[in-house]
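Got a structure for you, questions after.
Only one protein chain is missing from this complex, and each of the others stays in its spot.
Note that the chains take the letters A, B and C in the order they are written out, and that residue 1 is the start of every chain.
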């Protein structure tokens, strides 16, 4: 018996698939680093406060970078959401093949670009490319996620042998809805910038209201339950 | 049988919860990177030692950045403490839901800010915001930790089925005590700066003294045992 | 019974080998960080667009760094491919010894150099060293991979007890083919630069065409099957 149970049990035949364990570890690493690198955008190099600054001068300098702080928070939360989607999708994936690995590399390529597109947004939010680039980046990541999930969850490939048909159907539809919403956000951002990401929050607010209603009417299923969100 | 035992055993139904495995991996990554980025604050760019420096000139340049070195050590130890709290809290967590994921993202948002608030402290420790920002950051992380732990450990949610009521009660109280102490440190820091973090050490010193006393009186339980610290 | 099954079950004797678990975690971390650091090469410091830029000026500035963006994408994909080779090689490794650890350190040394050699390529692609350095780096990593895999997969060492002789033979030959191709790419790059990496893609294109043919002739095995690719 192998002493590490996360290893494939036998390899007598030529393996066509791999355990998803290291794909997950690599992805967690890339998400964590991209999210942490965002903080490098916050620096004191623009603090023009003189050599012996007053309290008020430092408070003002901090206030002056509040735009950057908001950008930082938005991008960090976006990466958190994208990471959460990755986690939920791989929760029931038993095996991965070369195509899944390749699509994952492209998904992470989009993730790694976020610190750069965030900087562009920070500095050029007065222009169309400044407003458009981060939401476009977000859309491309979600689009690759959709492609990857539809590939993985196809019942013909048996990479996810333990999920029910109902879960398969609902999760595929959810991935599609997320991609469509990300596309709408990308287009809306041309005019309204990063506020377009609030559309994602709006979706959650509707869910919360819906749940409150459901509490009053036992037996009725909430939107979230109908959608089958994890 | 799935070949990876860390996967959920069946997914016939729509999953409402996830394994905490990847939340832990992502958190470990973010803590590790934030802690390591702190070293970027230590640089030789302020070493004004000429092109052919003497031993004494380099020693002096190193001595001149000792303030930064102290800041670096304090922030590194703070992140170590906060990481330790995260580890102890998740030791018995069997499942996580979307709320836990979201609260964790906010907890990590605070962690990622530490390299920035450390830099501000380094450079403006003569001002109130310079003294206050890092302890405030610390307090906000501990406050989200409290919120997250109270949510997770609620017996109604069965995310921690294997912990005793006594452990539940004590760990919830400990999280509250930590948040109150962090709040006191944040306020005290306005006047005394990062020395306020010594209050945390003081707590440990009292424990050590108490343990020594307990050795002399077999049967008496130490403060730490009464608090049920891991 | 130890509560963590990834630990070696007994250590009564002096251990000569270790579980590969942490070697994999360390490698995943180094690959993830090296891949993410690549984004630091993309910066807005060369955006000479004035203080109140027009849309066209920002689009043009983005277009002007498209060379860097291409370099970034190529290096990210290269690291993705090298990481995939590492994953597939260690999928069936049960134990590692000190030699494997040391060879892995040299393999990762090459990985960590990629952000630097990418920068050189970015800035000096008009010169021979500018074109040659990244493919040379790639070749050295693949060469150490070959060395490491031949060492690990030697049946005399019993580090991979669960693989068949056929898999052993095919995987050793594949590692050799990869090293030879990387060597050809390195030499070709002196004249044609990073386009030489397209030779790797060419290999995949031939496979795809071959698979399409194989669909038409049931019973015939594809090149990939003959090579035994995972």
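Here is the rule we use: contacts are C-beta pairs under 8 Å (C-beta built on N, C-alpha and C of every residue); 3 or more make two chains touch, one makes a residue touch a chain.
In this text, all values refer to a predicted model and were calculated from it rather than measured experimentally.
Contact with the chain that does not appear here is found for just one residue of B:92, B:106 or B:149, B:92.
From the options C:53, C:80, C:130 or C:193, the residue with contact to the unseen chain in the full assembly is C:130.
Considering the whole complex, the residue from C:53, C:115, C:135 or C:193 that touches the absent chain is C:115.
Among C:37, C:57, C:170 or C:192, only C:37 touches the chain left out of the display. Contact between subunit B and the unshown chain involves residues 5-6, 8-9, 19-21, 24-25, 28-29, 31-33, 35-36, 38-40, 42-44, 47, 49, 52-55, 57-59, 62, 73, 76-77, 80, 83-84, 87-88, 90-92, 94, 162-164, 166-167, 170, 225, 228-230. Hidden from this view is one chain, which touches subunit C at 2-19, 22-23, 25-26, 29-30, 32-34, 37, 98, 101-102, 105, 108-109, 112-113, 115-116, 119-120, 123-124, 126-130, 133.
Here is the rule we use: only the chains that are shown with their structure count from here on.
Copies subunit A and subunit B of the same sequence differ by a rotation of 90 degrees once their CA atoms are superposed, given in steps of 5.
Computed from the mean C-alpha positions, the centre of subunit A lies at a distance of 25 Å from the centre of subunit B. The multi-chain contact residues of subunit A, meaning those touching 2 or more other chains, are 5-6, 8-9, 19, 25, 29, 32-33.
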